[in-house]
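Partial view: only certain chains, each at its native spot in the assembly.
Note that the chains take the letters A and B in the order they are written out, and that residue 1 is the start of every chain.
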Amino acid sequence: MIIVLKPGATKEQSDALIKVIRARGLQIDVSKGASKTVLGLVGNTSVLDMEQLQGYECVDQVIRVDVPYKRASRAFHPQDSVISVGKGVSVGGKKLAVIAGPCSIETPEQIEGVAKSVAAAGAAMLRGGAFKPRTSPYSFQGLKDKGLDMLCAAGKKANLPVVTEIMSADKLPLFLSDDVDVIQIGARNMQNFDLLKAVGKTNKTVLLKRGLSATIEEWLMSAEYIMAEGNHNVILCERGIRTFETYTRNTLDLSAVLAVKRQSHLPIIVDPSHATGKRWMVADLARAAVAAGADGLMIEVHNDPDNAWCDGAQSITPAMFAELMDSLRQLAPIVGREI
Amino acid sequence: MIIVLKPGATKEQSDALIKVIRARGLQIDVSKGASKTVLGLVGNTSVLDMEQLQGYECVDQVIRVDVPYKRASRAFHPQDSVISVGKGVSVGGKKLAVIAGPCSIETPEQIEGVAKSVAAAGAAMLRGGAFKPRTSPYSFQGLKDKGLDMLCAAGKKANLPVVTEIMSADKLPLFLSDDVDVIQIGARNMQNFDLLKAVGKTNKTVLLKRGLSATIEEWLMSAEYIMAEGNHNVILCERGIRTFETYTRNTLDLSAVLAVKRQSHLPIIVDPSHATGKRWMVADLARAAVAAGADGLMIEVHNDPDNAWCDGAQSITPAMFAELMDSLRQLAPIVGREI
């Protein structure tokens, strides 16, 4: 960590600050420039609170040289993590993991039908929302526990592990059933820290979506929240960020895949459906994500998008999904993967 | 609501869509342009799900003409709402409400000392964090229920209503104590819909901060979530949005004050401390907020910012706060307010 002092910092001020830092067991290298003095802190800087240091009147800037996360950091865990998700499936290895399914679970027939088709096309997991975070309180909010039961039944029938979103820690017991394989934390809850801690205390695999306006560092800090509680089974999911451009629902940030893979050992998949909000963009951006190096995909598939209860505009049909999988099968080997 | 059909929409497709809409009791005015057909929907369009309509293959755009919120909308409640918060204080009327206090509660002496000073300077309410949402799991997370007790005691002594943040619905019973006057929902939880519903079922006043990347419409929809459950005591708080500019922690959006006041009857206050992250900007932007028409302010005040346990860099001292209040006393009458 580096602390730049203000040009007018007095000796009393800087001495007081240096004393506080030394008291935490750190060494300080002082470099006096023409106008500013720079303190280089050597030692375990994780005992210091960067924001608190910025509060000192004599401090101009506090600059972190090391990343603020540890368990999520590749520095302390150079090998890629491969997360096993049940039913023989894992994420983060050579084999790409493609998660597919409808935005929301509607009926047993719907979810079983979709499960069957996506399994046939080669999907590795089944997704489906039972608890739905909706911008409007008047929109369909999901079938809740009944939906969850339908999803688990469909997953069993199709022999696919299931992924589904949790919105609140008090519903956690429902998600701890053996039938739920992966718990999803949605973009809007990426910094719902109490929920992160709650799932961190379980041993369920967590799929952590990037928040709409979360930096990569904040996202990895949210993963760290889960890992700090003991649960290291975390999969990240890039799903588009909010920018000024409104043509697409969000802006898919594929450079985040590369950034995450350099900074962290955790696997990362990409959700082109939510990123774009447009069905006709999904397959092309799915291919782009795999080409960029993603460990998998999360794709919304619906048997009848025109009549989907939510997000129909971004859902592709089972036939379109099968076609996409065919092209991914050709593409994967070029980037050293298989499907 | 207006639906624009794609140039190539077939008669079968548009007839199917029109049938669905008419079945919901709506009338349709059809306007055939050179290249595109436009459907104007007349009636209670709130029964329709805009996203679902966008899923139809034949649909190019769905454009809302009316706002998607009702209880929060000024259209249905033309007069400004004045929210009473206890101990004789209310927000939204002629009198400006200035909330002041430290980022986090540290000791009884600290919170009582700050309470006494800000009360003397004319603050209307006392703020202080007991449960702290922190980006890092390794940062100080607040004194929790002990901190809450200290805050309530300090509020009583200084005769100031208290405002404090809730992070999770399971802690709600603590916040329902008579000693807590206003429950704050932080920026990161603005779309934690389960938490919104939970506080919506109480009759406590809720201070709803704008999310880092929330549009004004999304923010009012979150207020609608609370109001839809029966609790109409909602105060909004603009606290800066995330933009490309990094000189300030966030970018304070004062035009949002005007937008909210036009779209909604709910009161809106401004938090210049979190918006900027810089102590030396707080007073000037507080004055700007009042000049723009805000109903109040939320200011971080700490007796010893250099040693604050969090957010010291943006906290002002009690002396700076008193000076700010003096200038606001002169400024308020110019915009038809008092303090």
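The working rule: a contact is a pair of C-beta atoms (placed from the backbone, for glycine too) under 8 Å apart; a residue touches a chain by one contact, two chains touch by 3 or more.
Since we're looking at a predicted model, the values are computed, not measured.
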Of the identical subunits, 2 are placed here; the whole assembly in this file totals 4
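The rule we apply is simple: only the chains that are shown with their structure count from here on.
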Centre to centre, by mean C-alpha position, how many angstrom separate chain A and chain B? 26
Complex interface listing, chain B residues touching chain A: 46, 49, 51-52, 54-57, 68-69, 133-140, 167-170, 188-189, 191-195, 197, 212-213, 218, 221, 224-225, 228, 242, 305-313, 315
